[in-house]
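Below is a structure I'd like to ask you about.
All protein chains but one are shown at their positions in the complex.
So, subunit A:
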Amino acid sequence: MDLERFKVHGEPLIYGAMISIALATIGIIIGLTYFKKWGYLWREWLTTVDHKRIGVMYILAALLMLFRGGIDAMMMRLQTAAPELKFLDAQHYNEVFTTHGLIMILFMAMPFIIGLMNVIIPLQIGARDVAFPRLNAVSFWLFFFGAMLLNISFVIGGSPDAGWSAYFPLASLEFSPTVGNNYYSLALQISGIGTLITGVNFIVTILKMRAPGMTLMKMPMFTWSVLITNIIIVFAFPVLTVALALMMFDRLFGSQFFTMANGGMDMLWANLFWVWGHPEVYIVILPAFGIYSEIIATFSKKNLYGYTSMVFSMLIISVLSFLVWAHHFYTMGQGAMVNSFFSITTMAIAVPTGVKIFNWLFTLRKGRITFTTPMLYTLAFIPIFTIGGVTGVMLAMASADYQYHNTMFLVAHFHYVLIPGAVFAVIAGFHYWFPKVFGFRLNDRLGRHAFWWIAISFNVTFFPLFFLGLMGMTRRTYTYSAETGYGPLNMLSFAGAVGLSIGFLILVYNIYWSTRYMPKDTNGDPWDGRTLEWATNSPIPAYNFAIVPKVETRDAFWSAKQDNIPLYEGNITKIHMPSNTGKPFILGVIFFVFGFSLVFSLWIPAILSGIGILIVLATMSFDRDHGFYIPAEEVIATEKKLRGETV
């Protein structure tokens, strides 16, 4: 076996990363052994099928990835801060921007959103769990080990370096002979399967498990956005699965789907990638719209304005999101006709998006607006995202795009869409739902500090990039000469990036501080909420609701509080729960081994772990564990303990 392939050479930064990863791993192992937490970890977390715990694990992993991707971002901004800096070489820079994109979209934004929906959706619809709790655990562990597979690429064998869109023939074996793009195809494939399973799981959950009385048009807006998102997932992810499989065949088995010779078509990859990739943008944006809708309604003390048009605008966006993919390569020479078609469909998305913006503004109107931390992120989203939206319309104009394509203008645009659209949303949702999960709020003063750092620094970082793009600076350029005149604006952008890091560090400090010092919330409803998740206790008991709530209006909990409409009727009875299982975790581990073996073409371990996967799947299929019941007495006792009252 050729051990050379595993090594990554010559970079002090990478040696540093190797050492810190090794030390952290040893530290965790020693810590777990010393505090005798291995059993706790296995029983309570690794084998759990509880949607809340799975959600928390998703969010933890996503936060970790936010910092990994953030460090990548800082390295890029530092490298380009001044002309001809020598902080990173071209190869390292290429790996950094490739993994920055992959991690932020696929291993940060999406898992964060899936984490929030795991925690909140069953609660919002008054359900005890998701439709397929064990499958949910499978989803998480596939995502987690897919993410880990991509992350070790930095220190073992080298990361993908052909951009997150991995255009062929650049990503082919011929032009990218390192194992980096093998990691790409396998890590994305493994976590992508997990996401697809999540899509099926949540569609069924939302359609079949809503509380009695909750018709589709009485669902909370976050639930609606998640339903539509998961429908997009189920339609879009199979395309990614196929594209990645073809990519793997090209790179590992010498097939020639995307090569330059023997009839391979490089633009076929671009088409397949963006047929998935464009809807993917809406997979991370639509739930954000849902989160903002909840927060705006809660903190302006009003119901959502134009509920029906909000729902329809999301449905229209979901359809249009599949009809615009070619706007990612207007410059392919497909002619004025095709470009015009895709221009119009792309610009059309601005209409339903505008509807949502105006509906939010009118929700605020005549409200009583309180500026809590989650609300600040939500309010900052509106003006910043609108800049992202209008520049999106500018980019959608095919002719003008010939001048923006592949430039920093584009980079500025999609950060103006994705950071307020997805990152602000998950941070807002995190602050908003944190007390529901943990029973105490995050400190508001620290929250505001972090917010202002993040919101202002964001603009300082990304607004200059619009100008750099118009000046002719292309994206993914690791260095430039002083004569180009790109230096000062890049330096400004770097200064902004430093500010953003400070903001995120304050955010982390806030989590630490609040965990230690914030008092417990006495009831389960710290924000005076409107939807069902606030109707249960905090922290949430394993069974969510002792009695399944009955819904009559849209903001069911609000109505219950305002008009004294009873939510719970009947007596507490025994509750059926699924039992924990270690198989999803084991399946994830074997998938990791399988992926790693394929990356390095180690055929024997690959075949063995492939068989292992089939065996685990088979034993899961023939599992006869039907779960267990929590006796009514135990439920009553838990409720008493949580509320300190007699039920």
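Convention: a contact is a pair of C-beta atoms (placed from the backbone, for glycine too) under 8 Å apart; a residue touches a chain by one contact, two chains touch by 3 or more; residues count from 1.
The definition used in the following text is that contacts and distances are computed from a predicted model.
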Identity of the absent chain, which is to be given by its UniProt protein name, from "Sugar ABC transporter permease", "Quinol oxidase polypeptide II", "AtuA-like ferredoxin-fold domain-containing protein" or "DNA modification/repair radical SAM protein": "Quinol oxidase polypeptide II"
Residue in contact with the excluded chain [from A:31, A:213 or A:383]: A:383
Residue, one of A:463, A:504 or A:596, that touches the chain absent here: A:463
Sole residue of A:41, A:336 or A:508 that reaches the chain not shown, by the stated touch rule: A:336
Given A:91, A:241 or A:271, the one touching the chain that is not displayed: A:91
Among A:347, A:419, A:437 or A:497, residue touching the chain not depicted: A:347
Touch with the omitted chain, as defined above, among A:15, A:358 or A:628: A:358
For subunit A, the residues touching the chain missing from this view: 8-10, 86, 89-91, 94, 158, 161-163, 167, 169-170, 174-177, 260-263, 265-267, 300-303, 305-309, 329, 331-333, 335-336, 339-340, 343-344, 347-348, 350-351, 354-355, 357-359, 361-362, 364-371, 379-380, 382-383, 386-387, 390-391, 393-394, 396-403, 405-407, 452, 456, 459, 463, 467, 469-472, 474-481, 485, 562
